[in-house]
Each structure stands twice: as C-alpha cells, then as structure tokens.
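A single protein chain has been omitted; all remaining protein chains appear in their positions.
In this document, chain identifiers A, B and C correspond to the written order of the chains, with residue numbering beginning at 1 in each.
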Amino acid sequence: MNTDVYKESPVVHQPAFIDGHSVEIPILKVLQQDGTVYEGAELPEIDQESATKIYKTLAFHRVLDERMVASQRQGRLSFYMTALGEEAASVGGAAGLKPQDMIMAQYREQGALMYRGFSLENFMNQMFSNEKDLGKGRQMPIHYGSRELNYMTISSPLATQIPQATGYAYGQKLQGLDAVTICYFGEGAASEGDFHAGLNMAAVHRAPVIFFCRNNGYAISTPADEQYAGNGIASRGVGYGIKTIRIDGNDILAVLKATQDARTYALAENKPVLIEAMSYRLGAHSTSDDPSGYRTREEEAKWQAHDPILRMKNWMLANKWWDEAQETTLFDKLREEVLAAVKVAEKIDKPPVEDLITDVYDEPPTLLKAQLAELKVHIKKYPEAYPFTAGRIK
Amino acid sequence: MNTDVYKESPVVHQPAFIDGHSVEIPILKVLQQDGTVYEGAELPEIDQESATKIYKTLAFHRVLDERMVASQRQGRLSFYMTALGEEAASVGGAAGLKPQDMIMAQYREQGALMYRGFSLENFMNQMFSNEKDLGKGRQMPIHYGSRELNYMTISSPLATQIPQATGYAYGQKLQGLDAVTICYFGEGAASEGDFHAGLNMAAVHRAPVIFFCRNNGYAISTPADEQYAGNGIASRGVGYGIKTIRIDGNDILAVLKATQDARTYALAENKPVLIEAMSYRLGAHSTSDDPSGYRTREEEAKWQAHDPILRMKNWMLANKWWDEAQETTLFDKLREEVLAAVKVAEKIDKPPVEDLITDVYDEPPTLLKAQLAELKVHIKKYPEAYPFTAGRIK
Amino acid sequence: MAQMNLLHAINNALDIAMTENERAVCFGEDVGHFGGVFRATSGLQEKFGKLRCFNTPLVEQGVIGFANGLAAQGSVPIAEIQFADYIFPAFDQIVNESAKFRYRSGNEFDVGNLTIRTPYGGGIAGGLYHSQSPEAYFAHTPGLKVVVPRNPYQAKGLLLASIRDKNPVIFFEPKRLYRASVGEVPLEDYQLPLGKAEIVTPGSDITLLAWGAQMEIIEKAAEMAAADGISCEIIDLRTILPWDIETVVNSVTKTGRLVVSQEAPLTAGFASEIAATIQKECFLHLESPIARICGMDTPYPLSLEKEYVADHLKVYEAIKHSINY
Partner (left out) sequence: MAQMNLLHAINNALDIAMTENERAVCFGEDVGHFGGVFRATSGLQEKFGKLRCFNTPLVEQGVIGFANGLAAQGSVPIAEIQFADYIFPAFDQIVNESAKFRYRSGNEFDVGNLTIRTPYGGGIAGGLYHSQSPEAYFAHTPGLKVVVPRNPYQAKGLLLASIRDKNPVIFFEPKRLYRASVGEVPLEDYQLPLGKAEIVTPGSDITLLAWGAQMEIIEKAAEMAAADGISCEIIDLRTILPWDIETVVNSVTKTGRLVVSQEAPLTAGFASEIAATIQKECFLHLESPIARICGMDTPYPLSLEKEYVADHLKVYEAIKHSINY
C-alpha cells in the first residue's frame, strides 16, 4: 500500500525537488580496448573453449553483415540490417544464458541467434524468403525466429516484445522451469508505451526477465538526446523498482558478467533485471538509410576505436587463446561459406501459393480456402503474370 | 548524445546494481493535523482572503459530494464520484496557479473547477445531463469542462490527457504565453503507456507542464502495491530527468507551496515538474463501487484522521481567520443551495434531438443529416416510445 | 442444470477452464481479489491462488502484451479488458501481434491459447465511453476470432470453446445482459461451435440477423411482425470472424429478404460486410435491398440514448419496409 511510501519517506518542511541527477549510475567496464583487463575487475565465468565459441560467433557476425550489405548493394537482397560495432551486446547476452532461456529480440540481435547455432542456411533462407525459410518467406530479411533454439520470431512493430517477454517469463515461473527470458530493445524503442507496461508489470508480478537495452545512440536519425532527457535508460529502472546495471556494451566480458549475474538473480528471486549496454550503431540504420544525413564521420570514427570484436581479439591474443593465423583462416573460411550460401539460397524457389493462407489460423477458414481456389484459377488464366507460382499449381 | 552518458558515468569494474532505493525521496509537510505549522516550514504565498477562498471551496466540495451521493442513493442521479479525503490536491493545485493556466484533470478534481468558479448550476446541469449542460448531456456525471475557465472537459479513458497536456503546454510555450498546464492523474493511470509518453516528451521538448499525481492508494479495488513496485510515482521522475517533489496531499499548504514553486520553475525554465501528492481515497471509487469488498474499515479510519479540510480549518481557526459560527452558517447555506439546485436541474429538459448529430464534425455531414431526418419521422410515428423528444420535434 | 445469469455462466465457464487446465490464468484490472468490476472472476483468486488469478497494473497494452507472451509460452491466458471502450490502447498488441503471431513466424510460434474477454455495448446510461460495440474494428483483422454470446447458455458454451480454440479469440460480453439475462445452464462442461451461426427461429418471409444483446431487439421486432402475419427467420451470428456465410446465404436464398441489426454505428460496421457479401451471393434471390439497422454515425450519446439506438421499433419498420418493397 502507498501507506508505506507515505510513512517511510523522510519528512522535510521546505520544498526539496529531486531530479535526474539524484541517482548516480556507474558503468561496468572489465576489458580495455587493448585487451587487458582493468585492475581489480571481476571476471565472468569463461574459459578458452567458451571464449573461442564467443569469438567465432562475433567473427561470423561481422562477416555475415559485411557480405549481406554487399549483396544488397548488388541488388541480390532487398534489405539488410547490420549490428556493426555492437555485436558484443547480442552475442555476449546469449553466451551469459542457458539454451533453454527464451530470447525475445528487437532485430539487431542476430548475434544471439548465431551463438545459439542457427545455421548459415537458415539465415540465408530467411533473407531470401525462399520456401525453406522457417518463416515461410513472409517477413522482410533479418526477421528470424526458431522455436528449436528458443529465439522468438522478430516482429517489426517496436517494443511489442517487451510486455510479451514479461508474460513469457511469468509463464516460465508458473511452470517452475530453470529458465528465464531475455528481452532486447533499443533506447529508441524504450520510449514506447509498451516499454513502460512491460517493465512495470515485470516488477509487480515478479517475472524472471532480463531487460537488455542496447543504447547505441540513435533511433534511425534521432540521437539519444532527442529521445530522452534523463540519465540514459538505466535511470528508469529506479522508478520501477527494478535492479539495474549500466555496462560498457562493447566490452564482451562486462556483457557476459552482467548477464550471468542477472540470470542468477532473476531466477533465484523471480524478479526482473534491467541492463543498459552503452554502445554505438557504427553502421547505417539499415540498407535503406544513409547516416551522412544526420551525423558526422568524426563521430563515427571516434567509436570505430571502441570496436568490441577487436577488443575481444586483443584479449584472446593476450591470453594466447588465439593467434593471427587462426584469425586469417577463420575469416577467409567464413567469407567463402557465406558467399557460397548466398548462391544457393537465392536460387531456391519461393514458397508455394498454398502458403498464402496457412498459419493465419490453425486451419484456414472456408472463405480463405475459397479465396485461394479462386486465385489458383486466376493464376492458371494468366500464368505469365505470376511466374513464381504459375508453373507449380496443380 | 548518449556519448555523454557513456563518458560521464563513473566507472566501476565490479557489477554494481542500483535499485529502487538508490534514490531517497523526501515528503514535504507544512501543516500538522492540529493546525499548527511545522517548525521551520516554508509557507506558500497565502493571506486571509485567499485562504478563505480556498477553505470555502473545500467546504463546497465536501457538501456537494455528500449531497450528490445521497441523490444518487435516492435514484435521482445515475452516477457520482466523490473526492472525499483528497480535496486538498485539486483545490490547492488550482489555487497555486493563475486563471489562464490550463487544467487537464482525470475526474476526481472537481475541486479545481470549483476554485475557478464553475457555478453550482453548471455542476448540476452536467450531472443531470439536461439541455443546459455545457457538454450537451453527452457524458456521464462528473465529466465537466469549461473553455471559459480553462478546464479541459474530462475524458473517461485514463491517462489520455497526459501526453495531451504536454502538447497543450508546448503550444503555450510556442505562443510565449504567461501560462502553464497542470495535468492531474491517479497513481493507477500512471501505469498507462500514455503516462510514459507524456512525461518523456515533456522532458525532451521542454513543455511547461505540471504533472500532478494524486496517489490515493487505490485504483478501484487495486491497491498501490499491486500497481507498482518502485518508490511511488515520484521515483519515475528521476528516469525522465524531470524535477520532482513528493508532498503530503492532505496538507493544503504543502500542495499550495509545491504548485506555486512548480509553476514558477516550469514557466521560467520551460520544463515540466512532477508532483506526487500522497493521500487516500476515503470514499468508494464511485457510486457503483463498494470498497468493503477489498479493504478494511480500520484502514479507512486511520486515514479519516488525516482529513485535509479539518486540518485547514484548524489552521484557519488558529489564525483567527475563521470561527465556528462562520463554519455553521457556511455549511448550512451550502447544503440548502445544493438541495435547491438539484431540484431545479433535474426538472430541466433533456437536450433536443438535433443535438444527436452536432459536434461530431464542425458541420454534420450529409449522411448524418439524413439519419437525423429519418429518426424524426420515426419518432413522430412512435411518439410514446421517445417521450423526452417526441413532443419537441417540429 | 441451474438458473444462471450471464455473469454466473461466465464465471462458471472460467472455473471449469481453470480446473481442467492448470496452465489457465485469469487476469486484468481488478480481476483478482475483487473479482472484477462486474464480478465475472469472483471467487477465482480464492480458489486458484494469486498466481493464477490476479490484478494487473492499469495498462491495457500491457495486459494484452503480457497475455501474448504468456500464450506464446504455452500457458492459457484469459485476459479481461474492463470495458470494450478501453480495448483501444491494446489495439496494436491485438491487431499487429496476436493476429499475426502465427503467420509471421511460419507457425514456429503462436498465441492460439489467448482469450480476451471484454464487456461491450450500450443501454446502461454509460455514454460514449461505457457503451461502445467495437467488434467491427477487429473483424477487419485476419488471424483473430471474434465471438459474441446472446444469453447465459450461449455464453458458457462459447466461452469454453473460445478458451480451448487454438486461435486468439476476442470474446465480447453483452454487459447490459450480465444480470438481466437469466436462463437454464448445464452445470457440466459443454461447448458450442465457433464460426457457426444459429437459426434461433425458422421463418419464411424475411431473415433477421444480429448478435449479442441485439438479438433480444430483433426477436421483439419479429414478434411485432408476426402479429402482422410476417414470418421472420431469426439468426444469431454468434461468431463475427470468421463468420458463417453459408447459413446466412441459405436463409436469404429462401426468404429473399434480409435485415441486419447492430448496436455500433452504421458506417463500416460489420453489418456492412454482411450486406456486401449477401448482395453478391444472393443477388438473384433478393426481393428487396438488404437493410442495416444500426447506431447512428456519432459517438454513443448519453441523454438521447433511446433515440440513438437501433431499437425494436426501427427494426420492425425495416421489416415492413422490406416486405412492402
């Protein structure tokens, strides 16, 4: 009851306004750009094997992004979104969890899915929306999803996954599972009403969900300082009564540490956690965007120097867990594999016309079946107008 | 840019989670229940004349609420909502402002409208939705509004007025007016997405709006501790970077002081302020509600002892600005006036049938005119079925 | 069998659903301890515990967002929106999320377990924000099912079917009838089919079609018409989406005339869809234009409610007009 607030607030007799700076929010940094660990820093659980897996995932991410942007420029792909410069947030987040944890992402977290082992073919089939796409070619590129890998299919409307993640985690709690939900979103999406709903409900109903905000400084062209006036997104955690931490999002060890700790806490206490990972969107918002319309090269260059992948590489090298020869082999192999996979995926057929009406409901209703039947008759009448499907209609 | 946050956060190398208790929020109290002012308390601007006006408004509020609940029980009125026990929030808020300031209320702030001088007849005509109602009898009782008095017509959907208040205040700023907007809402409504939108936008776009949360412990049957898990609503101000103050909502001098200071600040800085007034909804949510289904008499009794009107009376008496004789005269007169006004208002005709189609648009479209014409023919055919209007159709 | 009002029937259906399936969860504003402002969830928290029946914070977009997530997880959420007039803050979660969840994922994920209950409709002196009938807003949304019961028996059977259906269902409850409509309801479990209209009264001269609380109105009009010797075939659509075109087509093919009545405003209401479809399917059988008797194209009024609504007299006039066309 609010009686508590009434009773427990310290009493003053002269107006005492508080403001955004009434709370200090430290930022966790573990790894320096040159690969050395800060003195006294607490390391996450990590060994050579897990580190190598993480690093290889980061490398795959970088190569895939690079190649797909090129494919898009060549007109082979309609659309793409990179996570250039902020790959540590998604990959490190996934690495800090268990495979049974649900990942509910925004769209720039393909790294988490890579870490979970989504195959190159699966990525390609989605991007080329061919008939082998798990999503049946229905969504724009990068809207991946996999039940097997507990990675919720991406939805374009922003922030809708936030209250959904609260509900998902509440269900996990009801079942008593050893599982939490991680929910990714950008600092832009955090302005949506659904953000407010999701965080408040998680706190009130004690859902084991990790809210992971990627604060990369921009929402398309809108800089963070036109998005909010408070102390980042972390300062909002205070208002919801949610345990909150701010981290360097380009520091894979900080991401890993925060996520591991958050998971332990969320599960033990049945409570949400908010992580704000500070980073920078080094690339364009998407292949449809040109950032030169709203920011400077200098600003970008400054953040180039914080490359999270290079930072991890430096650490791996320093640890002698990795060497330059391995590096060259890995990147060469990845580039080749991706190129080959593009060539395969772009040749695979579009989904059959029947897929137009499946999955709208569990079973197509009568009217929808009639619409399909009519469509088939029509296509047969004008086969040249519908080249992808005409030949395949029985 | 978020670069600032990135750069300015103090750096740590071991996880340091913050939580709801990272910020301490004091509560402002000026007046004690016995009518004495706390030692060292800073008083608002107030003199005998303004104090008397405030006190008479509080008295009118108490009497109107009492009488209208009785009228509803007698079946003369369909619905009513009191503000029993929290009248100081609305009356004190209005008293802290200038007449040109816009008031955008939730529904339990009739006190602010009383303070502005809305006539007893106007109140009655709205409640009896007769043809003299400024709102043309279209909304349920207590949904008052007056352009003349800068009191925005109440809308039932909760929290919609919050981003609207931001927009309204932004418009005042654009015009360079000596005017701010005050926006009232309950701690329940503060859970809506519109709350998040309104506060964040006000902070980012620097709108001179005073967000005034009446935290009265309940949203219908839902206690505040099932509404949020943070430190009240004030703790959210921190997240938006909004100057925030918590006050004793039953302390008229604290309300007045906070509102006066908030107005000065909002206007000078073009920035929003958040006030959280702690109070208690002593009555039922509305005449349709029965609180015995969800709370105890003891809890209510505890809050009876904090009656804001009695508290002000004690202060007035102590100041010798008021005496018991005046008290009796005032309350007797008010009761009589209200009773008489009910009798008048309930006999006034319903609005004419033409009012069905006005104000949907600035001018009724063709189809709507045709629908009205058809309706009139129909009513003439079955006059006994439409007794309120049949006799008045030409 | 027991005498129940519509609220009891709903409460009874919820009780059965929560008893049979421990993953069923009921929530919404004031739904917990208090049992909802209309008391539809009365006693459920006591019986099934606070984790399975609870108050939510006051945020409809959150209620449905949470429900979507819970449904995707495999639980069986039964979410209440306190008044249908307040469903709009959740419109995005329903129309862009619930409705498209299965489709967009290629059936990797779905929210088929979701049921949304909400009281709708006028006739209670509620004015423009406690009287709306927003079914048409949802009917334009493939992926949703939309169901409206007309009495306690229908309410229980259709609600149980909605909860068990593997698609997101919006279940509109006619609040004017919550206590007013009383009837015999089996105590045991039963279901009524979704997507099937019901011929409530067979007839030969004209077809009358409605749903929910409006059924009472057309039945009253049919009685008046019967006194004039007009035989009305009365159909309760029951499911608005996907709707039972076949039953309506068969009826109109037989009678040659159709009056559709809805509480919501005329323009772009669901009656329009019915008229559009039937004029096509029954073109050669129609002996008079299809009539739509609906609310006027304004917000729902308060003091002029009587004049505004599609009452039995207006429906009766439409019947006569159609017959004499």
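The working rule: a residue touches a chain if its C-beta (ideal position, glycine included) is under 8 Å from a C-beta of that chain, and two chains touch if they have at least 3 such contacts.
Not measured: the values here are computed from a predicted model.
*Asks:* Touch partners of the unshown chain, restricted to the chains that are shown, please.
*Replies:* A, B, C
*Asks:* Touch as defined at the start, partner being the missing chain; which of B:22, B:57, B:172 or B:389 qualifies?
*Replies:* Only one of B:22, B:57, B:172 or B:389 touches the chain omitted from view, namely B:172.
*Asks:* Can you tell me which of A:52, A:270 or A:371 touches the chain that was removed from the display?
*Replies:* A:371
*Asks:* Of the residues A:76, A:147 or A:350, which one touches the chain left out of the display?
*Replies:* Answering carefully, the residue with contact to the hidden chain is A:350.
*Asks:* Which listed residue (A:78, A:175, A:264 or A:296) would be found touching the missing chain in the intact complex?
*Replies:* A:78
*Asks:* In the complete complex, the non-displayed chain touches which residues of chain A?
*Replies:* Touching the chain left out of view, chain A contributes residues 78-79, 129-130, 137-140, 143, 155-158, 188-189, 191-194, 219-222, 226-228, 288-289, 293-294, 350-351, 353, 355-357, 360, 365, 367-368, 371-372, 375, 378-379, 381-382, 385-386, 388-389.
*Asks:* In the full complex, which residues of chain C touch the absent chain?
*Replies:* Where chain C meets the chain not shown: residues 61, 85, 88-89, 91-92, 95-96, 99-100, 103-104, 128-129, 136-137, 139-140, 142-143, 241-242, 264-265, 267-277, 279-280, 283, 286, 288-292, 297-299.
*Asks:* Since one chain isn't shown, list which residues of chain B touch it in the complete complex.
*Replies:* Counting only chain B, the missing chain is touched by 102, 104, 133-136, 138-139, 143, 145-147, 152-153, 155, 157, 160-172, 174-175, 181, 193-194, 196-198, 200-201, 204-205, 358-362, 365-368.
Basically, only the chains that are shown with their structure count from here on.
*Asks:* Among the chains, which has its CA centre at the largest distance from chain C's?
*Replies:* A
*Asks:* Measure off the straight-line distance from the CA centroid of chain A to the CA centroid of chain B, and report it in whole Å.
*Replies:* About 42 Å separates the centre of chain A from that of chain B.
*Asks:* For chain B and chain C, let me know how many angstrom lie between their CA-based centres, rounded off.
*Replies:* Centres of chain B and chain C (C-alpha means) sit 35 Å apart.
*Asks:* Counting only residues that touch at least 2 other chains, which ones in chain C make the list?
*Replies:* Residues 54, 57, 59, 61-62, 89 of chain C each touch two or more of the other chains.
*Asks:* Please list all residues of chain A that touch 2 or more other chains.
*Replies:* Touching at least two other chains: 193-194, 196-197, 200, 204.
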